[in-house]
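With one protein chain withheld, the remaining protein chains of the complex are depicted in position.
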Amino acid sequence: MKAAAVNLRVRYAETDQMGVAYHSNYLVWFEVGRTNFCRSCGFTYAELEEQGIYLPVVEVHCRYRRPLRYDQEFRVLTHIRELRKRFISFGYVIETDDGDTPVAEGETRHVVTDREGRTTVLPSEYRDRMLNHM
Amino acid sequence: MKAAAVNLRVRYAETDQMGVAYHSNYLVWFEVGRTNFCRSCGFTYAELEEQGIYLPVVEVHCRYRRPLRYDQEFRVLTHIRELRKRFISFGYVIETDDGDTPVAEGETRHVVTDREGRTTVLPSEYRDRMLNHM
Amino acid sequence: MKAAAVNLRVRYAETDQMGVAYHSNYLVWFEVGRTNFCRSCGFTYAELEEQGIYLPVVEVHCRYRRPLRYDQEFRVLTHIRELRKRFISFGYVIETDDGDTPVAEGETRHVVTDREGRTTVLPSEYRDRMLNHM
Partner (left out) sequence: MKAAAVNLRVRYAETDQMGVAYHSNYLVWFEVGRTNFCRSCGFTYAELEEQGIYLPVVEVHCRYRRPLRYDQEFRVLTHIRELRKRFISFGYVIETDDGDTPVAEGETRHVVTDREGRTTVLPSEYRDRMLNHM
């Protein structure tokens, strides 16, 4: 299973008064990971939407193991867990260089829809590119 | 000059590691103030967009006088500063009950555009409702 | 199981280019739900932190069933799923008036820590107030 990696730093805006990154930002970082994953597969998610194909999130799960602090560098590793005609599931690991255990692990589940939100089928062209990356 | 008032509380997500509300959130609260202002005028901003009329922000200014803390209640007062055919400027005051000086003051400037982003004219129906509120 | 309810509206800032509320905001609304739940129990979460007691999120799960649009009103219902000495789990339902099925359902899991992030025990005073609300 190949994962695509993207490096980020915690923004000040992403911290909260506990002095660590607020938990909902991890879902945004997962999204940055997905965008980067598509690019690694040879297309952009923006291009997919221009074709009228959308991948709305229908379920998320995230387990937080270690906090991240302001300006700390981390890596989002994104991989495909499941790829079906009308459904995709991505898995994520967030890690830093200074630690053995991952910072967080998560999963997002997506249905394939058209512009109006009706479920549809992921065009084989994009499916193949994702499969080639698995 | 009549102002429309809306009450909010600082969300934990809106705090930063300084222990106060992060400054970019004030712009979001101004937007909640604008939405509320339109409702006070007898229409919704959502309805305006459904008519193909958009009010993108072209300029913002905010002066922060006192910090706001998590769960603190505050009030956004929104009024119109200038109303022209192709341009609107809103003014905002953020205040709390426990203080003489306002928490913050700001202004947003908007052009009137259609769905494609071309400048257009604010339909007189909406203009009149806003004028009646001034 | 008593749930505490809080009413919110989707902010423009919370929408994305799909025209619906972006999924990570639901976690922020859950947090507003928790803050409100504590208030219903007779204390504030802010007060808990002033006592040196923190409830960092260690796991989240959310299932999205129907999209929410800009300015749409919704309700966050928060209840306690599990309450132990060093651990709390909250459950959430997001619903609107115009629909039979909930918009979303979720869960957050929290450990009890001190200011330095070491696990500790939830003071019985707060535990009792939460238990009384269950």
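All chains are identified by letter, namely A, B and C, in their written order; residue positions are counted from 1 within each chain.
Keep this in mind: a residue touches a chain if its C-beta (ideal position, glycine included) is under 8 Å from a C-beta of that chain, and two chains touch if they have at least 3 such contacts.
This structure is a prediction, so every number in the text was calculated from the model and none was measured.
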Among C:37, C:70 or C:126, residue touching the chain not depicted: C:70
Which of B:28, B:48 or B:83 contacts the chain that the document leaves out: B:28
Hidden partner interface residues of subunit C, rising order: 12-13, 15-20, 22, 24, 70
Hidden partner interface residues of subunit A, rising order: 9, 11-13, 28, 31-32, 35, 44-46, 69-71
Touch list for subunit B against the chain that is not drawn: 17-18, 20, 23-25, 27-28, 31, 49, 54, 56-65, 67, 117
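Methods note: only the chains that are shown with their structure count from here on.
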Most distant chain from subunit B, judged by the mean position of its C-alpha atoms: A
Most central chain, Cα average position: C
Averaged-CA centre spacing for the pair subunit C and subunit B, given as whole angstrom: 27
Distance from subunit C to subunit A - Cα centre to Cα centre, in angstrom: 23
Per-residue multi-chain contacts in subunit A, two or more chains: 17-18, 20, 24
